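Removed from the display is one protein chain of the complex; every other protein chain stays in position.
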């Protein structure tokens, strides 16, 4: 039995990972899916990356979890990297799932294309509270391309406005991921085009891990909605010793 | 129920898409598979790209089809782009299936490598009527690599000499695909090496669509012969809203 902690991506909460979590639990593991600060109901949307990371670090301290397989999806990859830098002794393995992998001093916006940064800042500027929301069309075509329209709509309705500052803030790390003394895995969903077609997740971001284990499966960025069984099995393969 | 119009690739006619069409029909849709001018029995092999495009535009006008999901395979991608530029109001979504995606002023030959252009012109020079045929060895290894020799031979026997000028002509478009106000999808068969290994269909050509939905499946360029069921399902996933 292993202790899995699943850290969601932007616009999500831990609740959207409940089906994946249940499937991993059914395979005999302990699974937690906390929500990052900034994405919980009522959270101010002005919070930054340090607070987001601290909220998950604090979750590990409060629960006293050790020997954790810490899984980060998308934006969650930045969060788990920050958490690992602070409480590495609690972590058995880091699992990045179509996730951003930051080195010291990098922000999420540093890892996407300039035209994407501009588009995201324009979206954020439309709102007054510091948050950004994804247009449905972009979500439907580029995030959940392997689902039908019904799943795309249902899933879209679960999203929450994401604190934009967490994308702008540059992470502060004492050790870059490649040098962290812990096992690392990267799960790549092969139809995930949320990042960019010619500027992909893997190997561009994955190779920043140094030595790591690759697990690939068919699926979009939002496989947690479209094929929760498939990503659950991939997490097990990525997380085992 | 949706209206699918499947536009074949070079050397083919609509007849080679009949198995795929039947499978899509069996899922409850209306399906058409017209043959592009230049590939019909008796067509002169000297026709150019404008006439090829006009023949499919005319097909949509004559049949009065609206709300069309217009699917183009390979060379057919150039044809559907031209058709969309002329009768966009009839089209609900464009689906490119390992297809060329032209911008205004581009020809098919502009989208392949110089050594491939030279090889194709040399093949065309062997014939007197303006057509080009594929050598069997190239077909067997690089086009239908996922089939056995029997399927490769049977399928090869259905091919017709293709009018070379349609590869040379530069398309005239008022709007490039990325700016067309219509849904777009790209189906990529992951073992399709007909274009080139290091100069692939996706993302090189697909990203010219701007925002699009990616669907990937295992298969060669000639999956319509080797796995018609698989490409039929992919067309449904690519074509749905």
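First chain written, first letter: the chains are A and B, and each begins at residue 1.
Everything below uses one rule, namely that contacts are C-beta pairs under 8 Å (C-beta built on N, C-alpha and C of every residue); 3 or more make two chains touch, one makes a residue touch a chain.
Since the model is a prediction, treat every value here as computed from it, not as a measurement.
Asks: Given the contact definition stated above, which residue among A:170, A:213 or A:230 touches the chain not shown here?
Replies: Selected residue, touching the omitted chain: A:213.
Asks: Where the complex has a chain not shown, which of B:20, B:99 or B:142 is the residue touching it?
Replies: B:142
Asks: For subunit B, which positions touch the chain that isn't shown here?
Replies: Interface residues of subunit B facing the absent chain: 137-138, 140-142, 145-146, 148-149, 190-191, 193, 197-198, 218.
Asks: Write the list of subunit A residues that the hidden chain touches.
Replies: Spelled out for subunit A, the touching residues are 183, 202-204, 206-207, 211-216, 237, 240-241.
What we mean here is this: only the chains that are shown with their structure count from here on.
Asks: Give, as an integer number of Å, the spacing between the C-alpha centres of subunit B and subunit A.
Replies: 37
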